[in-house]
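What follows is chain A.
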Amino acid sequence: MKELLQRLEYRFDVSDIVQKRENQTFLTIDKKHTISLITHLRDIENFSHFVLLTAVDWIEDNLFQLTYILHNPEVNIDIAIRTMISRDNPEMDSAHHLWEQVATYQRELKEMFGINFPGSPGVNDSFILEGWDDIPPYRRDFDTKKYTEETYFPRPGRQTNDPAEYMKNKLYPNG
Partner candidate 1 sequence: MSEINNKNTSGIEKDKFFAPENEKRTVTAPDGQIIEIDPLNDYFCGDAPRVHKPHKNKLFESFLNWARAESIWVLGFGTGCGSIELYPLLTPRFDAYRFGIQMAPTPRQSSLMIISGYLSVKTLKRVVRSYEQMQNPKFVMGLGSCTINGGMYWDSYNTINRLDYYLPVDTYIAGCMPRPEALLAGFNHLKKAIKEGKGEGANKYAENFEWYKANQKKIIKDWNMPDYNW
Partner candidate 2 sequence: MGVFTKIPYVLLGLFILINYGLLVTGIFRRISARIGKRIGMPVYQPWINLVKLYAKRSSVYHGIMFYLGPVFRLGGGVGIFLFMPLIFGSEYFSNFSFAGDLILIMYFMFFGMLGMALGAGEGGHPYSAIGISRGLAQFTAIELPLTFAIIAIAIQYQTLSLTEIVAAQQGGITHWVLFTNPFATAAGMLSFLGAMGASPFNVVRAPQEIPIGPPVEFNSGFLAVLRTNAALLHIVEAILWMNLFFGGATNWIELFIKSFCVYFFALFVGTVFPRFRVDQSIRWYLKVPLILGILAILYIKFI
């Protein structure tokens, strides 16, 4: 693991290396070099298994974080590659030419976060939300509760409790 990270640091401008588990490391790289790092890992370092691609909405920093997790089945090592892209122009290079299934993840991210991957096959097709015409629902500025109340005819008389408070009152009624 250490040697691998040294090799990567020598070749690429990676930062924020965090070892979360013995065989799992997170690292950050800029948007331009992400795909070449993934290609390098797949073709030279033998990370043949693409685990997942997901996104996080950092609305305060006006950024989307994309996380690619790759797995090397021979030595059982995971590497997670984080990259930050701007929220104003959410667009990322597609990686569908490396693994076919990446196209599906990118299609999902396009629908849920509105992150575009030009050239990815079928990226504009609807994935789960057929005919969604609001802002993408996984963005944090999308108000789920308000949308639900306007759309889905909520049944009146529903009570909501804060789970921590509720259990505290129930288990220790005397404080």
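In picking the candidates, the idea was that all candidates are chains of the complex that A comes from, given by their letters.
The rule is short, and it goes like this: a residue touches a chain if its C-beta (ideal position, glycine included) is under 8 Å from a C-beta of that chain, and two chains touch if they have at least 3 such contacts; residues count from 1.
The structure presented is a predicted model; accordingly, all values stated were derived computationally and were not measured.
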| item | value |
| --- | --- |
| Options 1 or 2 - which one, within this complex, touches chain A | 1 |
| Interfacial residue positions of chain A with respect to candidate 1 in the complex | 126, 128-133, 137, 142, 144-145, 147-148, 151-155, 158 |
